[in-house]
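The other protein chains are all here in position, but one chain of the complex has been omitted.
For reference, chains read A, B and C in written order, and residue numbers begin at 1 within each chain.
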Amino acid sequence: MTSLVKSRLIKFLLSLIIVLIAVLIIIFNLKDNIIYFYGPTELLKNSDKQGQIMRLGGLVSVDSVQNETDSIFYFNITDGDNEIEVKYEGILPNLFAEDKGVVVEGVYMNDGRFIANKVLAKHDENYMPPEVIETLKKSGKWQGE
Amino acid sequence: MLNLIKRDLLLSFYSSANFFFTVSFFVLILILIPFAFGTQSDQLKLLFKGVVWIALALSIIITVDRIYNADYEDGNLDIIMQKNKTIEYLVISKYVTHWFIYCLPLLVILPILSFLFYLDYFETIQIFINLFIGSFGMVFIANFVSALTLGAKRTIFLKAIIMIPLFVPFIIFGSDAASWPILLGLSMLSFVISIYVTAYGLRLYGE
Amino acid sequence: MYIKINNNHIELIKSANPYLIFATIFVFIIGLYYSLFQSPPDYIQGDSMRIMYIHVPSAWFALMTYSILAGSCVLWFITRNPLFNVVARSIAQVGMVFTLMSLITGSIWGKPTWGVWWVWDARLTSMLILFFLYIAYIFLWQAISNKELASKISAALAIIGFINIPIIKFSVDWWNTLHQPASISKLSTPSIDISMLIPLFIMTIACFLFLVTVSLIRFRLVLIENKMLRTIN
Partner (left out) sequence: MNELKIEDLSCKRGESKVLNNINIIIKSGETLVVKGRNGSGKTTLLRILSNFITSYQGKVSLNDLSILEDNLYNNKFNLIGQKNSLKDNLSIKKNLELWDIIFNESLDHAKLLERDNLDHLINRDVGSLSDGQKKCISLHRLNYNKYEFWFLDEPFVYLDEANTNSLIEKINRFNENMGIVILTSNINLPKKFHKEVNI
């Protein structure tokens, strides 16, 4: 009976060690694999991403949206530190606005610009009625974007 | 343990049609890519890296009925379980033979296929390493699903429904060349889970 | 060890059924009234955010139901009390409905907000996998003809599938996803205004009542199906 307990204990410890090593390996290597989009700083750091199809996410910089015609837009995406210029041809979603979250899909060009072929508005976790926003903004308590 | 490996290899040698079917299945799925997406070389290259994982997953799914089911239905599993009192050894030898019979041929044929899809040596080696590591994890998962569904009816669809969600992590990380350590971690995790669950399933169906 | 439930309990559940169904419908109507008419629109999303009142509770309960499912499977293995097995089997279908509900309402919400019905980010994909886990659990049980064996086997699968739950829960914090992080958990800063919390709260209670009502009906059916009543008397 003791030998049975012993062998079970050894099995348990062995599997625990394997699981621990496996989890450590996964955590240390799990950096940007499941990432849905990159931020501007991450993209600028990795110049090898140039020329690839990918997604870029961040806030639309204030006063950066320009439309050449009705359907061609230029705007900058920022994460507070860095900005990347984006060109997009198409219809913008309703929730697209300056100083709001956005994820664009397209090609990161070699000259550092981003040609988007799809724009997704990223919603933040705040749900507020318009009147509340007004009062919050007036009293200076509003900490959202 | 060695006996069992020898026996399974001999058995698969005797019914070698199964083995050829699996290889042809794998090749045929990949050959469908140019028909579906055109023959532009850049595109083929990109698609191959992803679809090769889907092909591997599907090839493993169609073999899952042959791991324990045949032996369970004709009664050989009883003899095997009686002779291998430590079921964990039995399970490990099944991993070895299942990988050897159904995954190794696919890996052997992979370089030939990858040249058909315009991949260079370096990319071929990267894909090979990823598939090599990932195929172990998939084999572990296939084994425990096979052991759990031994007595189930309409099994192949059910097994596919159980296995595909479990294969998702492998497929996500598989197509990225740099993520072989994650595949290694996933394979190790699935080994530990699988060895307990497979042994549990076999004991239950042995009762 | 037999179920510690006797016929009186079953009768009680049976007689409570109409009240529970009534209460569920009643709270749902109140919740819908509040969420559709009483609550203000969002400052950006406008009226489309009202889908959140059904989407968020059903996603919560999808996760919670699976946790109860896996938890009772674990307890069943430890204690060997068949009650836990019956509980697990009674709530699985409701959990599947909640998951489907949150997926459908989520994509209805996604179209006006993000601009697409579906994106392959970590949160949405892992939720889809949860749906398949529910399906696997339910159909594996049905496919095995020896029902005692079927319960054990599908319980083992349910426990393995629990790995997915923390992935769903924390996917929005761990990785960059298009899906926004949780609004409720941050107590310090107001992420949701109180006027929107009230309908959300009522709808959560309605979903909870739905879970309890349907689970109890299923609970009774499972007991009858298992002919476990026979062993009680």
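Observations on the structure shown:
The working rule: a residue touches a chain if its C-beta (ideal position, glycine included) is under 8 Å from a C-beta of that chain, and two chains touch if they have at least 3 such contacts.
A quick note: this is a predicted structure, and the numbers were derived from the prediction, not measured.
Along subunit B, the points of touch with the absent chain fall at residues 3-4, 6-7, 10-11, 14-15, 70, 73-76, 78-83, 85, 206-207.
Here is the rule we go by: only the chains that are shown with their structure count from here on.
Sorting all chain pairs by how many C-beta pairs they have in contact places A-C at the top.
Subunit A and subunit C have Cα centroids lying 29 Å from one another.
Work out the mean CA point of subunit A and of subunit B, and you get 34 Å between them. Residue ranges on subunit B touching subunit A, taken from their complex, read 88, 172-173, 176, 179, 181-182, 184-186, 188-189, 191-192, 195-196.
Against subunit B, the residues of subunit A that register as touching in their complex are 11, 15, 18-19, 21-26, 28-30, 33-34. Within the complex formed with subunit A, the residues of subunit C that make contact are 39-45, 49, 52, 112-116, 119-122, 175-178, 180-183, 186, 189-193, 195-196.
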